[in-house]
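All remarks here apply to the structure that follows.
Every protein chain but one is kept in place in this view of the complex.
And then chain A:
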Amino acid sequence: MATFTRRRLAAVALAATTALLGTTACGGGDDKSAADGPITLTVDVFGQFGYDELYKEYMASHPDVKIVERGTGSNLDEYSPKLTQWLAAGKGAGDIVAIEEGLLVEYKANPQNFVNLLDHGAADLKGNFLEWKWNQGLTADGKQLIGLGTDVGGMAMCYRKDLFAKAGLPTDRDAVSKLWPTWQDYIKVGEQFKAKNTGASFLDAATNTFNTILLQSAGNAQGYSYYDTSNNLVVDSNPAVKQAYDTTMDIVDSGLSGKYGSWSEEWVSAFKQSKFATIACPAWMTGVIEGNAGPGAKGKWDIAQVPGNGGNWGGSFLAVPKQSKHQAEAIELAKFLTSAKGQIGAFRAKGPLPSSPQALEDPAIVDSKNAYFSDAPVGKIFATGAKSLKPVYMGPKNQAVRTEVENAVRTVELGQRSPEQGWTDAVNNAKKAAAK
């Protein structure tokens, strides 16, 4: 019995040692150089970046590189905590990671996690990006470039022709655009639509529309929303925020919203069952609509001008985390994907609007039509305004503050709060979130 015990003890000790050694080995080694055979570059994305064809092309010209994409189709809420954990843990992140503009500000505050692209010849690429898009990728002191721009928002209003016809409204996109020069006109059209009882709501969710109006009015005014450019929280003193809130309340008050919480299961079902007629759509949203509404709704959607005056919502960057084992190769791939050619390829595949002025002028973009949206001239609709887009500055806790304000809008939409209570909640909770 004694020998048995000893043997077992030895086995346990051995197993424990092996486990420990195993962990150390994973942490330490693994810096294979390209000479040892093809290296694998991992690209982490969310939603749809439309890079599949570009990867194929790149791998064909770089036989020593294999590219794997992770996270396709996931939403930002799933993606960003994961990315942050990987960065904090110092391992796990891909060789290239996509970063949305609202989150970029938080990552920029801790630039030590990322390779400084300026040290790798990125300065020469400055002309390939809209100036503000380039500047967004820089840290506050301008000494480090965290990410290269992929797409910008652009703004339009997507609508269902079949539901508009049912409600006796015009269906032609130019005629529809003329219906709503302002948001108040949009509400009037909505009331006409509602009076016809089509069985569908006029719009999907008040939060989507709120974000659109806010970014629009902020862009047209001071160029900032929740934070001013000195990073003071101005949620209660910036007129653009209150104005966007009040306009949204008018929409809610008119009972035009279907109250389908953005990105929820119900929202997706509502697309499939054609339960709403309009949705504010930044360029990247067209891919989302097509994915949610499915092939059955092809040709039933169309794209008109957004009420109000232009605006920008969303847009991402590609960055290379310091923890990447193949930094040089990753930087090269990121440069390729964000080149004018790469951006055109992505636009063709999934619709994200290029941030490269060269790409925006390219006939491949300008003349492009989207078959799903009744052959709408998406290039013309999105690209014409893109070069004059006014960026909106985002402060350090933008995401957390935006969450609070969006939630306040949603409580009013669901009838849980009055518009006044909702505003008080928005301001108080935003302050609390900013202090966390």
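Observations on the model:
Just so we're on the same page, contacts are C-beta pairs under 8 Å (C-beta built on N, C-alpha and C of every residue); 3 or more make two chains touch, one makes a residue touch a chain; residues count from 1.
Keep this in mind: contacts and distances are computed from a predicted model.
Of the candidates "Ni/Fe hydrogenase subunit alpha", "Cellobiose ABC transporter membrane protein", "Glutathione-dependent formaldehyde dehydrogenase" or "Catechol 2,3-dioxygenase-like lactoylglutathione lyase family enzyme", the chain left out of this view carries the UniProt protein name "Cellobiose ABC transporter membrane protein". Within the complete assembly, A:W267 is the residue of A:Y51, A:W134 or A:W267 that touches the hidden chain.
Although one chain is not drawn, the whole complex shows that of A:P38, A:P81 or A:G121 it is A:P81 that touches it.
Mapped onto chain A, the footprint of the missing chain covers residues 1-2, 5, 8-9, 12, 16, 77, 80-81, 84-85, 87-88, 106-107, 109-110, 112-113, 207, 260-267, 269-270, 273, 275, 397, 399-400, 403, 406-408, 410-411, 414, 416, 433, 436.
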